[in-house]
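One protein chain is absent from this view; the other protein chains keep their places.
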Amino acid sequence: MEKNSIQEGTLTPTKEQKFWMYRNMLVSRFLEESIEQIYLEGKKPVFNMAAGPIPGEMHLSNGQEPCAVGVCAHLQPFDVVTATHRPHHIAVAKGVNLNRMVAEIFGKATGLSGGRGGHMHIFDADVNFACSGIVGQGMGPAVGAALSRKMQGKEGVGVAFIGEGAVNQGAFHEAMNLAAVWKLPFITIIEDNQWGISVAKSESTAVPDNSVRAQSYGIPGYQVRDNDTYEIFKVAGEAIERARKGGGPSLIEIETYRLAGHFMGDAEGYRPPGELDGLKAKDPIKVMRARLGSEEGLSDEQNDQIVAQARATVEAAVNFARESAYPSPEEALEKVFV
Amino acid sequence: MEKNSIQEGTLTPTKEQKFWMYRNMLVSRFLEESIEQIYLEGKKPVFNMAAGPIPGEMHLSNGQEPCAVGVCAHLQPFDVVTATHRPHHIAVAKGVNLNRMVAEIFGKATGLSGGRGGHMHIFDADVNFACSGIVGQGMGPAVGAALSRKMQGKEGVGVAFIGEGAVNQGAFHEAMNLAAVWKLPFITIIEDNQWGISVAKSESTAVPDNSVRAQSYGIPGYQVRDNDTYEIFKVAGEAIERARKGGGPSLIEIETYRLAGHFMGDAEGYRPPGELDGLKAKDPIKVMRARLGSEEGLSDEQNDQIVAQARATVEAAVNFARESAYPSPEEALEKVFV
Amino acid sequence: MNEQVRTVAANERRLTIARAMAEAIAQEMRTDPSVFVMGEDIAKLGGVFGNTRGLLEEFGNERVRDTPISETAFMGAAVGAASDGMRPVVELMFVDFFGVCFDAIYNSAAKNAYFSGGNVKVPMVLMTSTGGGYCDAGQHSQCLYATFAHLPGMKVVTPSNAYDAKGLMTSAIRDNNPVIYMFHKGLQGMGWLGTEAGATVHVPEEAYEIPFGKAAIVREGSDVTIVSVGMGVHHSLKAAAKLAEEGVSAEVVDLRTLVPLDRDTVFNSVAKTGRLIVVDEDYKSYGVTGEIIATIAERDVSILKASPQRVAYPDIPIPFTRPMEQFALPNPDKIISAYHNLKRARTWRWL
Partner (left out) sequence: MNEQVRTVAANERRLTIARAMAEAIAQEMRTDPSVFVMGEDIAKLGGVFGNTRGLLEEFGNERVRDTPISETAFMGAAVGAASDGMRPVVELMFVDFFGVCFDAIYNSAAKNAYFSGGNVKVPMVLMTSTGGGYCDAGQHSQCLYATFAHLPGMKVVTPSNAYDAKGLMTSAIRDNNPVIYMFHKGLQGMGWLGTEAGATVHVPEEAYEIPFGKAAIVREGSDVTIVSVGMGVHHSLKAAAKLAEEGVSAEVVDLRTLVPLDRDTVFNSVAKTGRLIVVDEDYKSYGVTGEIIATIAERDVSILKASPQRVAYPDIPIPFTRPMEQFALPNPDKIISAYHNLKRARTWRWL
């Protein structure tokens, strides 16, 4: 993941950028597929969330990879990103330490937080990545980071990723207005996967496109259709560039796909029949693979190599996590105050 | 205040409606002027909020009367209104029992709540009027009342009055979206008096007109300029009519004037010089008086009579309050649960 | 579990708490058209924790409403609807989320009756899931019992079994005041959350109320009183069973409602046993355990034969990883240790 090779400010991805995005999408997807399997260890025949090597809730991001890579392709480690309960793809693209992240998801001592956080609380200070499991509550902190950079005169933008369901939370509105009034280098990325758990966007949101809500804050709003990685790359690049230049915040809503349940164990009875198959046919990884084939001449052998590399990266992280020890129980009492 | 004589559904006020509005504006203004005087009793030479017959915070509404009468001219007792920390003018126009309201402001046993609520907690169940002293928190309850009417198939709309400062509170956003998604008979009235305590609208709000925020909810938004009672009457009439017919919510922002400090004791050092004089020159009561003169031939003698009547109404309420007894202290322990 | 329930042998109708809650709501909805339900994922999904399952199918989406993720709006709307003659039952999916919408709850729902001198009633039920033990980490595992119980104007109920769950829900819906109904995820009887078997008990078919402010003595004993709520009741019963093997007779009190609090039953029990252990999965300081101990001490400290003990969640955010979480949670062993501490504790200087 040679982040430094990403060329900033270009709105059509270079070949390098395309491959960077593709590789990160693969790592993210393989990570989720790995987690999916491991999560079920110890949870069969009876599905009990508390059991197995990865206990607790598990929100997978399969299908949403374009949002992560299209945005993070423009970010540097010093930029600040806040994510949600569904953070893995974004963490991967932001360059969070994969070994320590997976160890954290396993609750191991080598985890980013020594096991205290878990999958909804991925914090990696080295790359300025943070989460909140409370819907909408990543907004304020990302605005605050943007404020901090502006006040310190230091490089860096604040980017908050939220779901389309989160847009109806008061925190969204307050943070957007604050960022706009103070003209902060802040961008909100709305991952519109059509669902907030079992509730469809149309049943929860008074407007079809959340990009119109940018008008309430006098800032640019973008709508990206159909999970298009290049289009995301383009509008995110524009918005981030503007923020870096002091042009204030932007809002981007991306139509994306949730290819899994809301969390693992979700029977997804609320999905209209056929929806999932339709989405799977448009799997963004397949799309990206095809594009790289036609645009950059990616051969099957080359692809196999990239795939193998991504798999190996994930496997190494999983092995690291598996082999790591659990923290000692009494450490629970540490790090309350620092 | 012959509420029944108000003709619903007409967007230009009839003579009767004009006089109804004028009378209510006068009652409201005289009430505030009375309170202003009485509030200072016991607070001189040292201004101590705890002292005098009316202790505690006091937020006067002088200048904002058009918002109250222009909207409430279209409302019936069964309609539900929620107001804010600055509720008197709205309460008057909604037909809250004036004697008991003033007694409540004095903290007397005969008050609407037996003295437990005070001036920021005016509740009159007979005319469906309620308050919250927390900015923005009248929104949800008014939406809930609208929901209740829709579910019960009963007449009545929910109207929330808030300040322009409150629009930046998350509650505004959430309630607007909910009302829009559920197509409820709900109207938000934003009294834009340019100030949230000492903070100017332009420093707190990313857009000049909050009416544009209606677009975020796919509903009609109106902007009324210059505290114009007739214009308020018109757009409120339209919005309320639409709500009654099942057409869903609307948002109205009214440019109004706060002719007093945020609360009594406010030195108003933050006001640009001359602002207050400019606003006072446009006092809506003077404007209304003049209009009634030119449009309806209101003579000075007739006017004196109306003024005297309004003064008498207020005086009677003040006397009622003054003469009422305080509740016994132990009653503090009652009405926690009902 | 209730002693009186235990005796029902034939015709047992064992329900989970989730089903008992849904049954109570359904029965009230059938008889009272003003009752309706709203919250996130409570309609099509039947509630993440199963306690509204079947309601959409029976009552339709006018009365069983999925909401946007807008807790401030729909809690506020519940206040407005309740003040207008309705009886909303509204769900806050995890109690941990209260921070985004608490004003509507504690400053309006809880206070409007008082502010209005009793002229406005706010008969709403807020049901919300509590508790951890399944590695859901620090924003999805809290109990926050004391957070709600500390603030005036709300009743707070916390069932430990399905019989109580149904009766308390029926009482909550019929109450004219806001009631916070806190159900522990580990007791819901949803397999995926693990299941405390003792919570699934016989539940009569017909509607019945359990009065608020009446603690249940779920096990009688003479040597020590163990006071708890919710999941803690089951830990306490297990500890009591083990203590019995040591020849110690423990009385277990299930408070059932934190507001109103049945101080008399607790006091009378401690007056009898002379010893007190309080078990709570909520954070330790400024919480339930302190209140119960203070209740006894202030009324008559002389009934205490030894220093009372607390088994509560330590004052730390809830860690994700299993070893840490299990280390921090109350459990039967900790209660047994507390008993031994209590026996070891300094005896009266006057003795």
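Letters are used for the chains, namely A, B and C, taken in the order the chains are written, and counting of residues starts over at 1 for each.
Operating definition for what follows: a residue touches a chain if its C-beta (ideal position, glycine included) is under 8 Å from a C-beta of that chain, and two chains touch if they have at least 3 such contacts.
Quick caveat, the model's predicted, so the values are computed rather than measured.
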| item | value |
| --- | --- |
| In the full complex, displayed partners of the excluded chain | A, B, C |
| Given C:F74, C:F97, C:Y163 or C:Y181, the one touching the chain that is not displayed | C:F97 |
| Which of A:N177, A:Q194 or A:T256 contacts the chain that the document leaves out | A:N177 |
| Residue in contact with the excluded chain [from C:I217, C:A244 or C:A306] | C:A306 |
| Option touching the unshown chain, where B:M120, B:V143, B:M288 or B:A310 are the choices | B:M120 |
| Residues of chain A in contact with the chain not shown | 80, 82, 111-117, 121, 123-125, 128, 130, 132, 134, 137, 139-149, 151-152, 158, 170-171, 174-175, 177-178, 181-182, 334-338 |
| Residues of chain B in contact with the chain not shown | 46-50, 55-57, 107-108, 111, 114-121, 132-137, 165-166, 168-171, 196-199, 203-205, 265, 269-270, 326-333, 336 |
| Contacts of chain C with the absent chain, listed as residue ranges | 72, 96-107, 110-111, 114-115, 137-139, 146-147, 149-153, 258-259, 261, 283, 285-291, 293-302, 304, 306-310, 314-317, 319, 345-351 |
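Criterion: only the chains that are shown with their structure count from here on.
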| item | value |
| --- | --- |
| Longest centre-to-centre distance from chain C, chain (CA-based) | B |
| Distance from the mean Cα position of chain C to that of chain A, given in whole angstrom | 36 |
| CA centroid of chain B to CA centroid of chain C, Å | 41 |
| Multi-chain contact residues (two or more partners), chain B | 170-171, 174, 177-178, 181 |
| Contacts with 2+ other chains: residues of chain C | 67-68, 70-72, 100 |
